[in-house]
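Left out: one protein chain. Kept in place: all the others.
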Amino acid sequence: MFLNWLPENVSIHGAEIDSIFHLIYYITLAWFIVTVGALIVFALLFRRRDGQRAAYITGDRLPHAAWLLIPTALVLMLDLWIDFRGGDAWARVKLHAPPSELQIQVTGKQFNWEILYPGPDGRFGTPDDLQIDNELHVAVNRVVGLTLKSKDVIHSLYLPNLRLQQNVIPGREFHAWFQATKPGVFEIPCLELCGFGHSGMVGHLIVHTAEEYDKWVKEQWPAPSSPLKESDQP
Amino acid sequence: MGEGTVASPVKPPQGIRPTMSHRARVDPIRLPVARTAHEDRSFWRTYIFSTDHKTIAKQYLFLALFMALLGGYLVYVMRWQLAFPDTSIPGFGFVGPETYNALTTNHGTIMVFFVAMPILLGAFGNFLIPLMIGARDMAFPRLNMLSFWILFASSLVIMSSFFVPGGAAAAGWTGYAPLSARTEYTGVNWGINLWLLAHALEFASFLMGGVNFLTTAITMRAPGMTFFRLPLLVWQQMTASVIFLLSVGPLIAGAVMLLMDRLLGTSFFVPEQGGDPLLWQHLFWFFGHPEVYVLLMPGLGAVLEVLAVFSRKSIFGYRWIIYSTISVGFLSLIVWAHHMFISGMDPRLAMPFSITTILISVPIALIVFSMILTLWKGSIRFTPPMLWALGFIVMFILGGLTGIVLGSAPVNIQVHGTYFVVAHFHTVLLSVVIFGSFTGIYFWFPKMFGRMMNVPLSNLHFLLTLIFFNLTFFPMHAVGLAGMPRRITNPLQYEFLQPVQSLNVYITLSALGLTLAQFLFLINFVWSIVAGRKAEDNPWESATLEWTAPSPPPHGNWGDTIPTVYRGPYEYSPPGVREDFLPQDLAPSARSD
Partner (left out) sequence: MRMAVVSEQSAPARRGKIAVWWLIASEVMIFGGALSCYILARTAGPGWSAEAAHLSAILATINTFVLLTSSMTMAMAFAAYQKADQRGVCRFLLCTILLGLAFLGIKAYEYISHIADGLAPWSGSFWSFYYLLTGLHALHVIAGIIVNIILLLAAGKGLHTGYRIEIAGLYWHFVDIVWIFLFPLLYLSY
């Protein structure tokens, strides 16, 4: 029943995270049913009855303790399964970013997301850089690389539909990436308490179709070339 | 016949050294207590500045109940604001975002440090450790009194922080730097300084308390009370004390550093001058995570005692539980960075910490299995404490299992910082703080106050709490999975949260029900202290030492001689004996069969 509550996944790596969530969900659901079921059955079965004494079992000796140790070993096994299933997904999202086709810088500050586009030359720090507050425009099915910074306190960039989150810390720079699979407008809330304006610090991710994105680029940079140009070159 | 079969499991008292040192260990304890009992007749020395561990335990309990009302009031304002944003809240008025942040911060701090710790460690530890090990008082009674009064001062400091200019601390109960390190980021100046001062006093208080608990349990055990005859609650209190002593140090250093950053302008955590904000998170969580086990252990201990008594059965795998408890204590010191998967620390560290985190479920699972197996072939009595204990197990399993979702690093990316976290730690922590505490309070109330509590009212309290607890926190998981961020003031500011707003209203109403249900307890508690039925010395027919003292025990706990221990704490329904339990202090030859 919980599975439906996750927001729609629109990223290329999100399905893997969701599948680990499902794995954990079913394993823990099974344990919950088994343990709570046993508890309720035992509680009803062994309720006080006149003339009937409880058994004297300390459970310290091995034949009895096996009832403890075998399920515990099972827990250990399932734990390791969950862990090592998770390792790959974690490495994919956080450690091995593919080469990005669009590079965008996002800076958190009290209480806005400053989004900096490198412009047609694909480089930051040049006159054609363009800053738009709280609007992250990207094209569908392209690998977007984000450079993440903060100006004051810790914020957290959260893209629930993309299964992506990263804290941003002043004085440091982080990299994140995603590849959206579906056009649409998604919110970017800040997920780390950052002061009195934390609530409502929200940006928008606008995932354009390829044509829309070209149109948007032309509107922003009326010059002939587009920021895609560089990465399109062989 | 009976004599022969039972004599073998009953060992002669162990742990008694040759006569000389044994006498040396007992006599000096008895003499000063006997003297003070005659001298301390004044009101102040008996009820306020008492050195009696039982009076101090009650003081902790009353302080915690008072602070729980305060923490509950804060969360009432918060929940109302979340359900009906920017409306006037009955009994408070409008709440702005600055105030709201101060409320979340202090709700967390008060509930963890001024409610959970004083009840589970302060009240249970102080009341039960000496009584369960057969000591007349703590090892250092005056230090014990000092611990309480420092905590009292600390609670005054945290309450006064609401009234200073700028208001109370508003940087979250975790106080992440640099938000907490510079006034301009929150607008709160003295609020955060006082918040840090309250922590310093709190830590000093519980450090002294922890040293006292450990010394008492190690040196003051009654003759024959070996370590492996200690009730599990004492083991769990000892482990909790050790974890606390070993984990709080770095945060004490960190708190001093944060205070220096705030007052002297140093740059430990402020990046502009070369500081590192992540350092604070490491120091905080190095303590912050073990802290939940510090709270869990005494709660587990109380539940285990109750399970044995009301199943009329030995705890299944007493020694296994001790080994597991110690493993949990050790593992809890090496899992802290699972709070920091997406914090910006080196992502390669995530997997090792994810593995240790998920591994901690192994010894915890063993304890849960043992609790369930204790019921097997028991003769279960559904008394109020037993209902709370069973409720604890169910809620603890639920809360523990959702922890696995958070402990998995990749899934953590999605749910970190959302209401899923809030739902998880309230389920698992309140299973301890609500269900564990009430297990203990309903169970030891007769010993503490010499009277019985009203049973129908207790059962109604349990039933309503169980229902409203789940109605409150279960839907919160769903809200969290939908992505609702923690510590926001107004969910309506987000498009994607519009569909879950009805759930928020529903959670708020349930939380209101949960709060109101607790007044049933308060009524029962106060009424029973005044007019409850007089309790016998051992109303539950329990085997542990605290029930051999009168109800309530006098200063010094026992008459002329302290009990001698002949067996383990859970000798229920032993074969060949007419009674269905053997008290720990019943001499083998004195049995009546």
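Labels for the chains are A and B, by order of writing; each one numbers its residues from 1.
We take it that a residue touches a chain if its C-beta (ideal position, glycine included) is under 8 Å from a C-beta of that chain, and two chains touch if they have at least 3 such contacts.
Bear in mind the structure is a predicted one, so any value in this text is a computation, not a measurement.
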Chains on display which the left-out chain touches in the complete complex: B
Sole contact to the chain not displayed, among B:Pro250, B:Pro539 or B:Pro552: B:Pro250
Options B:Gly191, B:Gly210, B:Gly317 or B:Gly344, residue touching the unrepresented chain: B:Gly210
Full-complex contact with the absent chain, from B:Pro165, B:Gly274 or B:Gly559: B:Gly274
Absent-chain contact - pick from B:Leu283, B:Leu466 or B:Ile507: B:Leu283
Interface with the undisplayed chain - residues on chain B: 21, 24-26, 28-29, 139-140, 207, 210-212, 214-215, 218-220, 245-254, 256-257, 260, 264-268, 273-276, 279, 283, 286
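We adopt the following convention: only the chains that are shown with their structure count from here on.
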Where chain A and chain B are represented by their mean Cα positions, the distance between them in whole Å: 32
Interface residues, chain B side, partner chain A - complex: 96-98, 100-101, 104, 170-172, 176, 178-179, 185-187, 271-272, 276-278, 311-320, 342-344, 347-348, 350-351, 354-355, 358-359, 361-363, 365-366, 368-370, 372-373, 375-382, 390, 393-394, 397-398, 401-402, 404-405, 408-411, 413-414, 416-418, 477-478, 481-483, 485-490, 493-496, 570, 572-575, 580
Complex contacts: residues of chain A adjacent to chain B: 2, 5-7, 16-17, 20-21, 24-25, 27-28, 31-32, 35-36, 38-39, 42-43, 46-49, 52-60, 64-65, 67-69, 71-72, 75-76, 79-80, 82-83, 86-87, 89-90, 93-95, 110, 152-154, 156, 158, 160, 163-172, 174, 186-187, 189-200, 202
